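For this view, one protein chain was removed and the others were kept in their places.
Chain naming follows the written order as A and B, and within any one chain the residues start at number 1.
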Amino acid sequence: MFRSLSLAAAIALAAAASPVLAETRSSVTIASPWEVASYDPAVAGFTIQKLQIMENLVDADATGALRPGLATQWAASEDGLTWEFTLRQGVRFHDGSAFDADAAVLALTRAWGQPGVLQKAPITQITAKEGKVVVTLDAPFTALPAFLAHATTIIPAPAAFDAEGKPVALIGTGAFAVSAFTPPQSISLMRNDAYWGEKAKLETATYLAAGRAETRALLAESGDADIVFTLDAAGYSHLSHVETVETSAVPIPRVVALKVNAAHPFFNDPKARQALSLAIPRDGIARAITRFPEAAADQLFPPALNRWHSAKIEPLQTDIEAAKALLADLGWVPGDDGVLTRDGERFAITLRTFPDRPELPLIAAALQDQWRDIGIELEVSVASYSEIPAGHQDGSLHVALYARNYGLTPDPIGSVLQDFGPGGGDWGAMGWENQKVVDALKVIASTSDQELRQANIATVANLLQQELPVIPVVWYQHTVSIDKNLEGVVIDPLQRSYGLSEMYWAKD
Amino acid sequence: MQQTNAIQSPHAQTRLPKQPIAKVLGFGLVTGLAIAAIGGPDLIGVDPAKQSLLATLSPPSLTHPLGTDHLGRDMAARLLSGAQLSLSLALLSVLTAGLPGTILGVTSAWFGGWTDRLLGAFADAVLAMPGLLLVLMLAAIAPGSWWALYAGISLTLWVEYFRYTRQRARIILADPSVEASRLLGLGPWLLVRRHLIPEIGPGLLTIAAFGAATAVTAVAALGFVNVGVRPPTAEWGVMMTELLPYWREAPFLILQPVACLVITVLALHLSVGGLRRS
Partner (left out) sequence: MAHYFKSVLTVLAARGLQAIIVSVIVGIVSFAMMQALPGDAAFRIAAGRYGYDMMDAAAAEAVRLELGLDAPWFVQLWGWLGQLAQFDLGNSLVYGTPVVDEIATQLGYSLLLAGGAVAASLMIALPVGIATGLNPNSLLDRICMGLSIFLRAVPAFALGVVLVLIFAVQLKLFPVAGFRGIENLILPSFTLGIGLAAVSNRVVRDAVVDAMNSDWQLFARTKGLSARLTLTRHVLRNAALPVVTYVGVQLAYLIEGVVIVETVFAWPGIGHALVHAIFGRDIAMVQGTALTLGLLYVALNLCVDLACRGIDPRERAL
C-alpha cells in the first residue's frame, strides 16, 4: 500500500517535471470504454489484440477477408478433418524469446480449455508437428482459420504464464510492447523495434479506459485523448461541431436484438412474434436514441456483414394497426385497463436487459411505451446481462434485449450456428428450432463451395426474417473521434485493431 | 424558574432576530412541495410515461411548459411524479436515520461507561463495513425495490447523527452549568429541553436538511453505477443520472431535477430555521 502510494507520488512528480512536447509528436493517447484488469487472453483478449500487443495465427482485413498473421499459410486435408498452419519464421516475443510451434500450441491449448470460441469448434487435438501447428477435428469446419483470428486465440509468450499455467504478464509478438500496466484503467505501450512486419510510426502510446461516455467526449474535445472510441449519441453530435477533431461512424456487424421465448404460450405462434416486431418503433429509436436513422434494422444481419445482409429480403415494417390485428387473430381481447387478455390471462411480460450499453435501457423504455399502445404490459428489468443466459437455461425468460456482435470472428458462421443451430442459443433463439435452418447452417459451416454457401445463407436469412425467433431492432455504428492532425487512422469495422501502428502525426 | 434562568448556559439566550419573511417563504415552499407530492402528475393531467420519439429534448413550449426529456416525455409531469417518490423517500430516510441516531447519541453521552462503549463500538462496526457495500448489497438482494435502497442509505447515514449528538452531548453534560442543574435535582427531561435541545438542535437540523439532499443524490449516485434504475420510474435522482448524457445539448433538462432538490432543501432549511427561532 505504501509502496504504491509512493509510486503514485513518484509518477506524479515525474510527469510534472517532464518537458512539454517535442517538435513532431510521436505518441498518442487512446480512450475507450473497456477496462483491462486481467492478463488472461480469455478475459482481456479483445483489448490486448486491438492494441497490437499480441497477435493471432490468422489475421483479417477490414472486409473480413483472412490474411496471414503469425501463420503464413494454412490448409485443410482432403476430408477437412486436419488443418495445418505453417508458422512465420524469425518472429520474436517482446521478451526476446523465439515464437515457435510449441509456443503457439501452448497458447491455443489453453484457449481451447477456457470458455471461448475454440470450444464451439469440433476440435479434438492441437499439436505441434515439424514446426507447424496441426489442429484435428471430428467434423469438417471451414471457419476454423476465422476462429483462430478471434481475440481469445491470440498468442502470448510462454513466459507470460506462471508455473501453474496462469497468465501473469502481457508479452506478445505485436507491434507494441507493454511498458506499464495499471489495471483496470491504463496501459502504456512502446514501439516494438524488433517487430516482424512494418514497424509502428509512433514511439509510444497510452490506452486509457474511461467508462463514462461524457468523460470520453470531454477527453476528445480537450485534446487530452487523440483518438476516442465508442461515443454516445449526444457526445457524437456535439463533437461533430468541434473544430479540432474529426468524427467518423463506421457500420459494424453488431445489432440490437430482441430475443423472444418461442416456447412461451404467448409467443409460440410466429404471428405473435411478428406482432411484436410490427410494434417496434425502429425509426424513432434510430432517430432519437442511437441517432443513425439509416441504421433501423429491417433485417437481422447488418450491411457490414456483406455476405449475410441481403438487399432482396422483405424488410421488417412498423405498423401498430397490423400488430393489433395479428394479436386479435390470436384471440387476444383488450381488457378494461387496455391490456390484452386471453383465457383470463393478461398479456403482462418482463423484458430483461442490461445497462452496460447505455442505449439498451432507453430502447427498452421505448418498447415499453409503444407496446402499451397495442395492449402489452411490459415490465423492464435492468440487471446483469448474465440474467439473459440464466433465464434461457431455466426457461423463465419472456423477452430480452441485448446487443449481439456477429463480427467476433471474421466469418460469422460460428455465432450464427450457436444462436440458431440445434436447440437455439443463450444469445439467440429460445424454444425455437427449424430443421431447414439447421441443415443450411451445417452446409455453410462445412462447405468451401462459395455458391452453395451463399444459397444456404439466403435460406437462413429468409427463414429468420419470417419466423423471427430473434427480432432485430437497430444496427450499430462504431463511433470515433480523431484529432485533425493525426494521420493514417483506419477504423476497423470488425474492431480487431485500433490501427495504432499505422498512425502518425502530420508535420506542422 | 428564576434560578434556572440564572445558570442557564448562554447559548440558549442568544436570540436571533425573527425573520418572518424567511419563515413564511419556508412554510409556503413546504406546502407547495407537499401539494406537488400528493397531487403528482394528476395536477396537470399529463402522463409522465408517454413518449414521443420524434420530439425529444425540446425546449419549454406551451404544450410542454418545461420541455421534454430524451425520450420525448413531458418534464413537468415527470418532475411531479418524481416529487411523490423523492420527497417521501427523503423524509423517510431522514427520519429513519435521524431519530435512532440522535436518541442513541444522547443515551450514549448520558449514561457514559459501558453503554457508551457498546454503542460506540456498534456505530464503529457499522461504519467499518463499507457503506457502499451495504447499500449495493441491499439493493441487489431486492432488485428494483426502493425500500431496500433506502434502508441501505439510512443504515449508513444514522451514524452521522449518532456521532454528532454523542460528541456534543458529552461536552454539554460536562459543562458546569449542566452539572449545577443536575445537582439542583432537575429531571432528565428538563435537562434535555433546557440544555441539549437548544445546543444540539440547530446542528442536527442542519444535518437533517442536508440529509434530505444526501438521500436524493445518493439515489442519483446509485443510478450512476446502474443500480435502482427501472424504467419508466421518475425520481429526481434517477432523472439526474438519465439526463446527464444530454448536459451539453439540453442543460436546462438536468438542471430541473437539481433545482427541485435545491428548492426542497431550501424550504426545509427556511422552515427549520423558522421552527428553531419560534
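Following the convention adopted for this analysis, a residue touches a chain if its C-beta (ideal position, glycine included) is under 8 Å from a C-beta of that chain, and two chains touch if they have at least 3 such contacts.
It should be emphasised that the depicted structure is a prediction, and the values quoted were computed from it without experimental measurement.
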Displayed chains contacted by the hidden chain, counting the whole assembly: A, B
Sole residue of B:Ala97, B:Leu119 or B:Ile254 that reaches the chain not shown, by the stated touch rule: B:Ile254
Hidden-chain contact residue, picked from the options B:Pro60, B:Pro100 or B:Gly203: B:Gly203
Which residue of A:Ser26, A:Gln114 or A:Asn485 touches the chain not shown here: A:Gln114
Residues of chain A (touch criterion as defined above) contacting the omitted chain: 1-5, 7-9, 11-16, 29, 31, 37-40, 42-43, 46, 114-117, 119, 152, 166-167, 182-186, 208-212, 214-215, 218-219, 221-222, 224-225, 354, 356, 383-387, 389-390, 392-393, 402-403, 405, 408, 418, 425-427
Positions on chain B contacted by the hidden chain, ascending: 9-11, 14, 16-17, 112, 121, 124-125, 127-133, 136-137, 140-141, 143, 156, 159-160, 163-164, 167-168, 170-171, 174, 177, 199, 202-203, 206-207, 210, 213-214, 216-217, 220-221, 224-225, 237, 240-241, 244, 247, 254, 258, 261-262, 264-266, 269
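Quick note on the criterion: only the chains that are shown with their structure count from here on.
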Centre-to-centre distance between chain B and chain A (centres being mean Cα positions), rounded to whole Å: 44
Residue ranges of chain B in contact with chain A within the complex: 49-51, 53-54, 56, 70-72, 143-144, 226, 229-232, 244-249
Chain A residues touching chain B - in the complex, by the definition given at the top: 213-214, 217, 232-235, 237-238, 281, 284-285, 287-289, 355-356, 358, 361-362, 364-366, 368-370, 372, 380-383
